[in-house]
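Below: the structure, in structure tokens.
As you look at this complex, bear in mind that one protein chain is not there, while each of the others sits in place.
Each chain carries a letter (A, B and C) given by its place in the written order, and its residues are counted from 1.
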Amino acid sequence: GNTPQNQGGGNQSGGVKVANDEPGEKVVIGFSAPAADHGWMAAITNAAKTEAQKYSDVELRVVEGTNDVNLQISQVETFINDKVNAIVLLPFDGAALTPVALKAMKAGITVINVDREFDSPFAARSTVLGDNHGMGVSAGTYVCERLKDKPGSVVAEIAGIDSLPLTQDRSRGFAEALQGCGLKVSNRVAAEFTVESGERAAANLLQAAPKIDAIWNHDDDQGVGVTAAIKNSGRNEFFMVGGAGSANVMREIKADNGPHKATVIYPSTQGADGIRLARLAVQNKSLGDLVEVEVPRQVQLYAPVVTKENVDRYLPTAFES
Amino acid sequence: MSEDTAAVPAQIKAPAAKHSSISALLASPAGRNTGLVVALVLLCLGGVVTAGDRFADVDNVLTILRLAAVIGVVSVGMTFVITGGGIDLSVGAIVALSSVWATTLATQGIANDTHWIVIVFTALVVGGACGLVNGALIAYGRVVAFIATLASLAAARGLAEIISNRKTQIVNVPGFTAFFDASVLGVPVLVVIFAVVAVAGWVLLNRTTFGRRTFAVGGNPEAARLAGIDVRRHTVMLYTLLGLCCGLAAVMLIARTTTGSATHGGLYELDAIAAVVIGGTLLTGGRGTIAGTVFGVLIFTTLSNVFTLNNLSISAQAVAKGAIIVVAVLLQQRLARRSGA
Amino acid sequence: MSEDTAAVPAQIKAPAAKHSSISALLASPAGRNTGLVVALVLLCLGGVVTAGDRFADVDNVLTILRLAAVIGVVSVGMTFVITGGGIDLSVGAIVALSSVWATTLATQGIANDTHWIVIVFTALVVGGACGLVNGALIAYGRVVAFIATLASLAAARGLAEIISNRKTQIVNVPGFTAFFDASVLGVPVLVVIFAVVAVAGWVLLNRTTFGRRTFAVGGNPEAARLAGIDVRRHTVMLYTLLGLCCGLAAVMLIARTTTGSATHGGLYELDAIAAVVIGGTLLTGGRGTIAGTVFGVLIFTTLSNVFTLNNLSISAQAVAKGAIIVVAVLLQQRLARRSGA
Partner (left out) sequence: MVSSLLSVRGLVKRFPGVTALQGVDFEVRAGEVHCLLGQNGAGKSTLIKVLSGAHRPDEGEIRWRGEVVEFGNPTAAMRSGVAAIYQELDLVAGLSVADNVFLGHELSTAGFTKRAEARRRTRALLARLGHPEIWPDRDVGRLSVAHQQVVSMARALSLDGQLLIMDEPSAVLDPDEVRVLFGIIRELTAQGVAVIYISHRLAEIREIGDRVTVLKDGRTVATGLNARETKTADLIALMTGRVLENVFPQRKPVDPAAPEILKVRGLADGARFAEVDLTVRAGEVVGLAGLVGSGRSEILETVYGARKAAEGTVEVDGRKLRRGSVGAAVRAGMGLCPEERKSQGLLLDQAVFRNITVSSMSSFARFGFLDDRAERARSSKLTEALDVRPAGVDRVVRGLSGGNQQKVVLARWLLRECRVLLLDEPTRGVDVGARSEIYELIRSLADSGVAVVVVSSDVEEVLGLADRVLVVREGRVVHEGPADEIDESRVLDLVMEGHAA
């Protein structure tokens, strides 16, 4: 049936005609996310806003993105005071926002948790998760496929913000998958999800490893910078796998004219999905393609590998970074 | 004029400045903050006009105060350091390190076996120790404060990441959360702590020899030295005090989030310094006001709150924030100048 | 114990008594940076020992220099502002805004129709204009530099986000990238630009009336004013100069990353100020050195390079970085004191 990407893409409502899109009772949704200091995060917020605009019965309140958990907690508190119907929350740190999410739930507000998971099952009505670990696994599996005949290959990794748990998950998945074919990460650097930091990290990485066979870069935003650094160095002995799945990288994969041969999607439509789920949950509707009459507790999005072969399928929902 | 044994009459007074009652009021301690008060009132008016009851609600006010509490405690400590002629960029990192250290499994284990106060104690000790190191580097190692604390920033965050293994540490000490989640006469404990720290800070700065010496050390270190003040020891004490405030802020943040994490306190240094400076404390030292700092913190947090209530575009908020900061400062200056300050 | 610390300011130089040729060398302009040179050499030794040829490689050295180039240009400009007694927290935001404005579809369209220099020109104008606003706010509006530029930081980043709609803008102007990707005698154009800016900055600061005024304005603004210098106009010029440097840095960043983005230049303010201060420029103004700044930038970039070559974890890097900064500063101070400075 419908993959989550298609469902959340927003540019098509799927082939199934459902009553879900009919206007229902008015739903006020508060949306809070970390600072939009990189393209993927910006895309999350943008997608959420676009999604909300499609529904005449949704009023979306978006607050300043912040990486200060203290401020984010207070934003949620404000939503609670405001008695919104639902809160779509992409916490900077899932555990840190759990208490306030619990408070919101206790106040009868539908909380939809996006991307970074709370540590209490009671803190959210429903959770939309990317699969960070799975993303690493997918990337590692792809690398393994291409390098399985070349033992001793040099695999490098350019991680995102290293202090975030999600980065840890991605790296762990990547390492596990590589282990499966007897490879390991020989050089690892971390950037900050921004173009500039990607360029900086990659420039140094390319010096650290004179010969590389494959690079996995966690984030396509910083990937723009990584590509620039690679171009600068004139190196082309390796292939590169991206992460998150930006439209830029997909176009590059399609044209097959750069180091990117694949990217692993980390759907930037999670925010939009969150909005939809929130609306449905508040209006007591069910999820279209499921038999279940309630909105499910958890939706984990799939992290597929995009290659030249299947890129056309994913390009339309990719985010422009 | 030398050998003037010549009979010279006694008192010559220069024309005294005329004080109207208004300018007297403006020159009073409360008056010195008129600009800030006006800015805050304008902001609240803005809040009421745009968000009506949603802004003026008691719950909303408490939300603002709870948000202000953590950064407020740090800012009060920062007021001392800046008044004493220093600066500390490592406050955020110290908060993070304290929060992580106080929530390790080991610490929590001890806390569970004995009393939750162990967590508070650990955070304060870690914060105080970091402050002590900063102070010693600056006073005895003679490293410029900016650089010394920049180095501490990097080191403390790194250490916090290593200790926590970059994982968020969840607190499971029932007494701890229960205590800090409580309210005293309807006022959340966190807000009470902030109020106590602010009042204690005011007394310490304005009513004790420690406070007097802080002004002297910041205003004219050479004169302070000649007056017999041990400038270096005092400097160490100032940074240690700020470290303790950071430890306390870490406790409050742990209570608020039920977690310790190496990512806590991000960019607190800028927030705290901004609040202190907008409050009227001189970055060059020698002049500082706790009341101003509290107003500074409230202005920034109220701003966030009003923005949150109003659903403005995020980027537009940033632009507006910049403009509002400038207007607040200009207002404060004009009014302060009028008051003859 | 006491008097050589506080009573005698470290900066009093008395060239009269030349003890030995070594101390004479140490007291020379190059010698004043001995500590920094030693720190850098030690770092490079560390690099060679741990990473061998991978470090000593020409390509690697060029990589370090390329990385240093962008932040280096900003730091040179920052040296002027700090020497002139100011501070600018908005540099990163100005870089971001310039990079975004210079790479909008409109600008790129014009550039494609006419000449790629339009991009450079736009970035410089935007950067210069931001600097002008900062300078005017500070000099004529009399807003404290820290607060004024903090406000600009928020506003400029917000504006950059609005203009770019928070998307990364990719540059498709062939002449532009071709020019900046080229090399001159094996040295990348970006590095050449950095070198030119550093040399021009040195000449401007040390050999011109503008530089001399900068020292005067930073050292004692009141005395400078009474000596006939237009302190406010000069202040505006200093910030504008820094704004232009930010514009240039934006161009270099666009060339390096082939993009303009509102996320560019994150935390440049801290990096640049750190490089300037570690280089020996006084945060209080009145003393500044371009050579020191360049060394400061090189120390920081070499540090990350060595760390990366050694595959160190980011957290360990942070801790080590903190320690190395302190050691470098202490070294510099001890050697500077020995040189009778």
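Following the convention adopted for this analysis, a residue touches a chain if its C-beta (ideal position, glycine included) is under 8 Å from a C-beta of that chain, and two chains touch if they have at least 3 such contacts.
Quantities reported herein were computed from a predicted structural model and do not represent experimental measurements.
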Chains shown that the absent chain touches, full complex: B, C
Selected from B:A51, B:I64, B:A224 or B:L335 as touching the chain missing from the view: B:A224
Per the touch definition above, residue among B:R54, B:R142, B:K167 or B:R287 touching the missing chain: B:R287
Footprint left on subunit C by the chain that the document does not show: 1-3, 7-9, 11-17, 203, 207-210, 212-213, 215-216, 219-220, 222-230, 286-287, 340
Interface residues of subunit B (partner: the chain not displayed): 1-6, 8-15, 207-213, 215-216, 219-220, 222-230, 286-287
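FYI, only the chains that are shown with their structure count from here on.
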Subunit B and subunit C: spacing of chain centres that average the CA atoms, whole Å: 29
Of all residues in subunit B, the ones touching two or more other chains: 157, 161, 166, 262, 313-314, 317-318
Sequence positions of subunit A contacting 2 or more other chains: 36, 162-163
Contact footprint of subunit A on subunit C as seen in their complex: 51, 54, 57, 59-60, 63, 66-67, 161, 165-168, 170, 181, 253, 256-259, 261, 263-266, 304-305, 308-309, 311, 313-315
Subunit B residues touching subunit C - in the complex, by the definition given at the top: 89, 137, 141-144, 146-148, 150-159, 161-162, 166, 221-222, 225, 231-232, 262, 270, 273-274, 277-278, 283-284, 313-323, 325-326, 329-330, 333
Contact set on subunit A toward subunit B in their complex: 36, 45, 60-65, 67-71, 73-75, 77-78, 81-82, 92-99, 119, 162-165, 168
